[in-house]
Structure formats: structure tokens, C-alpha cells
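Just below is one structure, and these are the notes that go with it.
Here the complex is missing a single protein chain, while all its other protein chains stay put.
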Amino acid sequence: MGENQKARIATTSLAGCFGCHMSLLDIDERILQLAELVVFDKSPINDIKQFTGRCDVGLIEGGCCNEHNVEVLRDFRKHCDILISIGDCATMGGIPALRNTVPLQECLDEAYRDGPSVHNPSGMIPNDVELPLILDKVYPAHEVVKIDYHLPGCPPSADTLWEALVALLTAKPVELPYELVKYD
Amino acid sequence: MHDDVESTVQRICQSYDNDGRRLMDIVTDLHREYGCVDPEAMDLIARCVNVPRLRVQSLVSFYSFYAEAPRGRIVIRLSDDVIDRMHGYDRVAAAFCDELGIGMGETTADGLFTLERTACIGMCDQAPAGLVNDVVITHLSSDKARQIVQDLRRHGDPHQLVTSLGDGENGCDLIHSMVRNNLRKAGSVIFSPINRGEAIRKALSISPQEVIRAMKTARLRGRGGAGFPAGMKWEFARGAGDGQKYILCNADEGEPGTFKDRVILTERADRVFAGMTIAGYAIGASEGIMYLRAEYAYLKPHLEDVLRRRRIDGLLGETVLGRNEFAFDIRIQIGAGAYVCGEETALISSCEGKRGDPMTRPPFPAQKGYNGCPTVINNVETLCCVTKIMEEGPATFSDCGSDQSSGTKLLSISGDCKRAGVYEFPFGTTLREVLNECGGLEAQAVQVGGPSGKMVSPADFDRKICFEDLATGGSVMVFGPQRNILDIVHGFMDFFVDESCGYCTPCRVGNVLLKQLVERVRDGSGEPDDLDQMRRIAGTMKATSRCGLGQTSSNPVMSTLTTFETEYTDRVQDGPDGQRRGFDLAESVKAAESIAGRPSVHTGQDD
Partner (left out) sequence: MTPGITFTIDGKQVTAAPGQTIIEAADTAGIYIPRLCHKPGLEPFGSCRLCTVTVGGRPCSSCTQPAAEGIVVESDTDELNEHRRALLEMLFVEGNHFCMFCEKSGNCELQALAYKFGITAPSFTYQWQKHDVDASHPQILIDRNRCILCARCVRASQDLDGKSVFGFVGRGPNKRLAVNAEARLSDTNVDVTDEALDVCPVGALLRKHVGYKVPIGKRQFDHTPIGSDVEGEPAPDDCGCGGAENVCQCTQSE
């Protein structure tokens, strides 16, 4: 990227909780610095729904739990030079992946019919063409597309995200200090 | 019923002096009566032999021939390895499933039959084969499978399945089996005519040190594959103090594609036992154990009878050949379906009535082996050589063979060749000569040394069978041009996943990961990265695994990645737009499609 040209960043939250996005916002006043460095393309932060062009960096929060996640992730891979998994859900599936050792039907029955906190006299499991089909299990992002960097954590700390982004945007190697790579 | 089980367990345990080291025998005997060792029986055994219950459960859960839940009175085990698969395993298995009305691993509702797959049973020369309880069934076909089930339903007796007898001793009353020796080429050592008692007489006429020297002069190396000098092994054990020592014979011939020990044990058991006795004299042991794989249980009555006759003739017992200072006897320890027990320290663990986990080395068995005593473990074939060396002298023995490998080597040849069977060749014979004799020259590849050996391509057919070139325990699998190399590799990895003991990380996890990657590449969804991944996993397994199994189990992959590289590279490519080809969206929404009753709107749009 040229010196006067700002880097384009896109972000998304797949099967995540938006906690990683919150953590990104936790960089506090450094967000002003970030705004100097980048311009946001498709992202829930600015509510841009479609890519407007090629991006330098894509940040992926969350793994893939349904077919829509897969499409979005593939779209990100297509449009971004560098793709980063941020947070444990993207890097290993995270909390949603707790269902991965249980057959899908059992999961749905527990969630919508038999669970101790469920009241569902009709026994209906939500099913509408608008609802993306759920995958057999939750996949970490790198099992679906190639991922260039992983920043684990639940969520990764604001410092972790900041340091990694600054390194990338200033063309320095992403080498985080010991305290910034954590899985919790 | 309760009292019945209790008294049975007590009776069986008592027959082994309530000795925890005989847990294998106790559990095996109990299986003969009840078909399983259930939680109640575990408690009872634990109490009788005074070990924690968990030790019994640990043992039972380790061996594939043992079960915790009740099984059928008749257990049908189909030999599932690469060679059996080439000869129609799938069709046979399907016929059994269909005729029995159950799936693989299941038991019929009437409690009569259980159907299981098992690792190579040592019958690759008459594949597809299987076991019905202890009875070997060979040359199976789907028609035969149906007939077998119908016959068993009628008479319920596996022994009645033997309608035609095999050749040689297979036909004797004590073996009474349809197994054929398929001995295609008898050489000058193992299958030469036997002069019973001669070798022991000669050994006992010289000092134990001189016997060891004879082995060294003959340059005898272990026939199991590793080729460790036998004389040196004996010398270590001889030098390890004056206390109790043991000779163990490794008759756990589990390397897929080998079956030569089966033929030795059938036709030359005397020679093996003589070798054990001579080894015992050389190192100062008074006890020998032959560890016989459970798949060869049908040979046990015959082997026991050979031992009985040797005792009568003074070749075993308190005073061997009337010599007061040399007592030696042999017992047979039957295994229970675990390839890893062919690893010598795992074999010791198993003999001691434990899980077949290999032991930490050092100390080596020659210092601290069975029951903590110095122990020598030799292969069946090696022990035959010992006897022959004493019979005819070391010079005659070492005249035959190559520079660093003296004597002959038995090869078990199977697969795409005209004459599968056992061949005794002098060491140094080229693979081409071997293939010529067995009628397998059209091969596109030959696996030498079993799954953990090497896949040899035609460019290397002039390599020699010997320790300094193509070292092998004797398994030679011939693969014709019609075979898919990656199917074969996958079959081998399947085997290692099943047979890893699970003790160490690299073998327990690495084999599973390698198998999945081979599958992915074979099925066309691999990427170039996957090949790097395979090399990485294989490298770590080789360098860090605890025993020979894990150190060599990546060989099928590594060997073919070198020799048959295009089989891999032709099948891999990068995914479109950075997509992972290993992820199959259509497959992963299948369950949801069926639950929701509507198709995915995204599949079919790939690339």
C-alpha cells in the first residue's frame, strides 16, 4: 500500500458473540490513530453490507456454524489480501463448538425441545428458508479457507489486536510479546 | 448364575495359583466359558488375584480378542488387511453381514454370533480368511460365507467347518485345519530335514560361552527385522548376574503379510523349542516362554504335544539330556489380539499379565526383562537358525548368504503373484529373483517388510533382501498395476491406528492424523499443504515415538511420498480463491438438510 493511501479493512462476526469486535473498540483513544491508518470497508462497525473493493486486511471473528458463515468467510477470503482469525471461536470454534461432540439432531432437540429451560409445546424446531442451514459441526475459520494469522483469546485483548494491526499496517513482522498471546 | 460365575472365576484363578502375572491366561480361560469378562467377573478376578479391579479392566480393554460385554457364542473374525481387501474382503464381509442380519462389530439377537473385523491373521497366502472362534477359515468367498453361517446355524460347531484338511501337519489330529502351508521353496536351513535332539546334544557338549561364540561365528542376526546380532544379545543376558533368567520366543507374528512362523510352528516346532533350550543353556535360563499370537491358537494343542514329547524324551525338564546342572522347560503364553505385543518389551508386559504397553528402555530386557529378570527374546525363525547352527556348525551356516547377513531368510509372499506362500532364500537374493520365482514380475510396487517397511518400485527390484539393503522380517506384498497405491497406504495407516497402544502422543495422535490426510488426498480433496503436513507429522512420529511401532508407522506414507510421489502430487491442488478443499460444504450440511427437509441454497455454487 502506498504511503498516502490508507489500508482498507473489513471485519465480520460469524459464529461469534461480537466480543472480539468489542475488544477492538476497547483500544480507546487509539481508535483515532487507527482511523489515520485505515479505512473500513464491509464491517458491522460501519454497517457496510457488501465489499466495495479489494481489502488489505480482513478480520474474522467466529467460526463457521452454518452455511451462511461459510459463504461470508469465502467472500472475505476472495476480497482480502490478508485474513486474520481473531478470537477463540475463529481459531478453534470456541463456545459454539461445544456442540461438536454431539450429533446435530440431539443438539437441536436439546436446544428447542428437551432442554430444562425450554418451553415449546408445539415441539417445533425453527425452520424457514430465511434461516441458513446449520453445519454438522462448528468449524474453525482455517479449516474452511486459508488464514494468514491467528490471534487467539476470548476475546483477544485490545492491546493484542492493536499491536498486531499496527505491525501489519506498518509492514513489520507480527511478533507479539508473551503476555499478548492468550487463549482466554 | 451369580454363584456359578463366582465359582468359575475362583476355579480358573486357582488353576494359576491366583497369580496376577497369569492374568492373560485367566482372562482367556474365562472368555472360553462366558465369552466376555463383565464388570462382575472383573471384580471377582481382582479379588482372587489381589490386584486393583482397574488392572483387570485395563487388560481386558486393551486386547481386541477380549470383551467386556457379552458376545455371541460363536465369534467370527474376518481378517481385514490390504491383501484380504485385494482378494475380496468387502464382498465376504457384506455376505456375512447380510446372512447374519447384523453389521460389523455386532451380535445377533439370539446371542449366537458376533461378527468382527480383525488385523491380519497370518493367512495372506490364502486370503480372504477369518477365524470362527479358534478355527481358521480360508479362501473365503461370498458364497462360502453364506454357507458357513448356514452350517453353523445347523450344527453350531466351528470345528465341523473343516471339511478338507491342509497339507503336512495341518492334517494331524491336533491341528486338524484347512490351512495350507504353501511352502514353495524349502532352503538349506529352516526347512531342511530335522535331526531331533542332535543340536542340544552338541550344545551341551561345549560350554555356554562356546555356544555363544558359535552364534557370533555364524554371524546370526535376529530375523524379526531389526537384525540385532543374536550372540551379542545372549552375551549381555549371560553377563547379567547369576539369578533367574528367561528365554522368550516371539511367536506373535503380527506384521501384516507375514505367515512364515505359522509354517515353522506347524512343520518345525521341534527346531524352535530346541533353539530355545540351547539359548537357555547359553545364558543360564531355566525357563522359556513361547508367546503365541491368539490368531494361531489352533496350533496350541499341537505345540503342547511337541513339548510333551520333548519332556518324555529328556529334551526338556529337570535334567535335560540327563544333565543335573541344566534344567529347562517351556510354557506357551497365548496372546489376545494386539500387534504391538510383537515389540519385545510389550511382549514381556503381556507375558506378565498386563496391557501390552512397551516398557521404558533402558533398562533393556537383557538386563531387566520378564519379572524383572534378564531376558532374551528371539524370533521363531532366529531360534530355528540357532538349532541349525548347532547341528551343522557355524561355518556351514555363514557360507550361505551375503556379507553382513548370513544364512537364509524366509519370505512370506502374498498379493498379486501366481504362487503366494513361504519361500526360503539365501540372504542377498534380489527382489527380482524373488518376484520371478513367485510369479509377480508384473508388479507396480512391492511392499517389503510389512506396513512399517518400504514400498519398492520396479526401479529398485534389483535390490537385495538382506540387512544391509532391503531389511525385512519377511513380509513381501506384491501389488499389480491395477492397484491404487493410496488405497494400500490408507489400509496400512488404518492398521496402525487400530494397533497403536496409545501410550505416547506422537503414535496415538499422529497415526490418526496421517490416515485422515491420506484419505483426503486419495479422495481428491487434498492440497499441496497437506503433503507438507504429512511430512511434518511423520517426522515428529519418527523422532519422538516411544517404540518401534510409532517410529516406523509413518513409513508407508514417507516411503510412497518418495518413491511414488506423483500418486500424491497428481491428486492435490490449491482450492479456488483460498478455499480449503478439505472442507466439503455439501457434506457438512447433509444432516441439516435432512432434518430441515430442504436443500442448501449454497451448495452447488462452489468455485
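Some notes on this structure:
Order of writing sets the chain letters: A and B. Residues in each chain are counted from 1.
Operating definition for what follows: contacts are C-beta pairs under 8 Å (C-beta built on N, C-alpha and C of every residue); 3 or more make two chains touch, one makes a residue touch a chain.
Source: prediction; values computed, not measured.
Considering the intact complex, the chain excluded from display touches A, B. The missing chain, though absent from the display, is touched by one residue of B:Gly288, B:Gly407, B:Gly450 or B:Gly582; that residue is B:Gly582.
Only one residue in the set B:Arg153, B:Arg184, B:Lys368 or B:Arg508 touches the chain that does not appear here, and it is B:Arg508.
Only one residue from B:Leu115, B:Val376, B:Met455 or B:Val497 touches the chain missing from this view: B:Val497. When the whole complex is considered, the residue among A:Leu59, A:Leu108, A:Leu151 or A:Leu168 that touches the unshown chain is A:Leu151.
The chain not shown here is touched by just one of B:Thr8, B:Ser58, B:Thr108 or B:Ser402, and that residue is B:Ser58. Although one chain is hidden here, its contacts on subunit B can still be listed: residues 39, 43, 52-55, 57-58, 61-62, 338, 355, 360, 362, 497-506, 508-513, 516, 533, 536-537, 539-540, 543-546, 582. Contact between subunit A and the absent chain runs through residues 85, 88, 91-95, 97-98, 100-102, 137, 140, 142-143, 147, 149-152, 154, 178-179, 181-184.
Please note the rule applied: only the chains that are shown with their structure count from here on.
Work out the mean CA point of subunit A and of subunit B, and you get 49 Å between them. Across the complex, subunit B meets subunit A through its residues 575, 577-580, 582-583, 585, 587-593, 595-598, 600-603.
Taken in their complex, subunit A has these residues touching subunit B: 67-68, 70-71, 74, 77-78, 83, 103-105, 108, 125, 127, 129, 132-137, 139, 142-146.
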